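So, chain A:
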Amino acid sequence: MSGADPQMAGKPEPFLIGEAMTGGYGRGADILHDCTIAVDKGQIAVIVGPNGAGKSTAMKAVFGMVDLRLGAVRLDGQDITALTPQARVAMGMGFVPQTHNIFTSMTVEENLEMGAFLRQDDIRGTMEQVYELFPILKDKRRQAAGELSGGQRQQVAVGRALMTRPSLLMLDEPTAGVSPIVMDELFDRIIEVARTGISILMVEQNARQALEIADKGYVLVQGSNAHTGSGKALLADPQVRKSFLGGTE
Partner candidate 1 sequence: MRNAALFALVAALYIATGMMQSWNTALAIFNMGLISAVMALGVNIQWGYAGLFNVGIMGFVALGGLATVLVSMPPVTEAWAAGGARMLAALAFGAGTIAAGIATFRRMQPGRRRALAVAAIFAVGFVLYRWAFDPARDAIEAIDPASTGYLGGLGLPILIAWPVGGLLAAAAAWGIGKTALGLRSDYLAIATLGIAEIIIAVLKNEDWLGRGVKNVVGLPRPVPYEIDLQDTPEFVARATELGLDPATASSLWVKLCYTGLFAAVLLALILLTQLALKSPWGRMMRAIRDNEVAAEAMGKNVTRRHLQIFILGSAICGMAGAMMTTLDGQLTPGTYQPLRYTFLIWVMVIVGGSGNNWGSVLGGFLIWWLWIQVEPIGGFVMNLITMPLPEDSGLRLHLLDSVQHIRLLTMGVVLLLVLRFSPRGLIPEK
Partner candidate 2 sequence: MDILNAVVVLANFVLIPALSYGSQLALGALGVTLIYGILRFSNFAHGDTMAFGAMVTILFTWAFQNMGISIAPLPTALLALPFGIVVTAALLLATDRVVYRFYRQQKAKPIILVMVSLGVMFILNGIVRVIIGPGEQRFEDGARFIINARQFKEMTGLEEGLAFKASQGLTIVVTIIAVAALFWFLDRTKMGKSMRAYSDNEDLALLSGINPERVVRITWILAAILATTAGVLYGLDKSFKPFTYFQLLLPMFAAAIVGGLGNPLGAIVGGYIIAFSEVTLTYAWKKVATYFLPASLAPDSLMQLLSTDYKYAVSFTILVIVLIFKPYGLFRGKAV
C-alpha cells in the first residue's frame, strides 16, 4: 500500500490527516508503516483491524504521543507534527484513550472540569451539554468516577474530551466492555456529536456496526493500510467481509 491515498488525489485537504506515518515506541521497532488516516469536517472515520494491528498506536501518533520517523500530521492544513499533545488539545483536538481514560479518584464533575482545564471562560454551558448528552452523569456528578459502571465510565471519558469543545474528537474503542444496548446508545450519541460539526476519528472492535455509521473506514493490518474506503464500500467489499467481518452474512 502506498502512503498517499489515491482517493484523496485532487480533492481538497481533509480536516485532519496523519499522512504516511512511520514510527514506533521509543527505540523499539516501527509499529506503523507508511500509514495514512484522515477525517473530513463533521464526518466520522473509523479504524478497524485485528488486535495488535497498531490502531491505538496510529491514534497516538496522530495525537503526538508516538515519535514519528517519517510522515506528517496536519490539522486544518496546518502541520502539527512537532507539537506536544497539550498543544494539540489547545488546537481543538480531543482524545479518549483506550484504557485509563478517566480520573478514577475524582468525581464525575471534577473529571469534566479537568477536561476543560485549558479553558479560561465559563464552562458551565458545556457541562450542561455533556449532561444532556449523557443524563446519567448528571445524577452521578458527585460520585467518584472509579465507582461507576463500565458504560458510565466510557461516558465520563467521552464527556471529559468534549469539555474542551474540540473540533475533532478521537475515540479509541469507546464501546469496549459495554453491553450491546449501551453500545447502540453510545453510537447514537457519537452520531449526535458528529452532527454538531465535530469530526470524529474512532477505533472500533465492533467493525460492522462502526462501519455502518462511518463516512470513511480504514482497515489496518500490521501497521499498514490494508483497505480504505467509505464505510458502505468496506462493508460490501468481499475481501474485507471475509477476513475482518467474520463474513457469514
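Candidate entries met the following condition: all candidates are chains of the complex that A comes from, given by their letters.
Rule of thumb we're sticking to: contacts are C-beta pairs under 8 Å (C-beta built on N, C-alpha and C of every residue); 3 or more make two chains touch, one makes a residue touch a chain; residues count from 1.
On a predicted model such as this, the values are computed, not experimentally measured, just so you know.
What touches chain A in this complex, out of the candidates 1 or 2, is 2. Chain A meets candidate 2 in the complex at residues 63, 85-86, 89-90, 95, 97, 100-106, 110, 113-115, 117-118, 160-161, 164.
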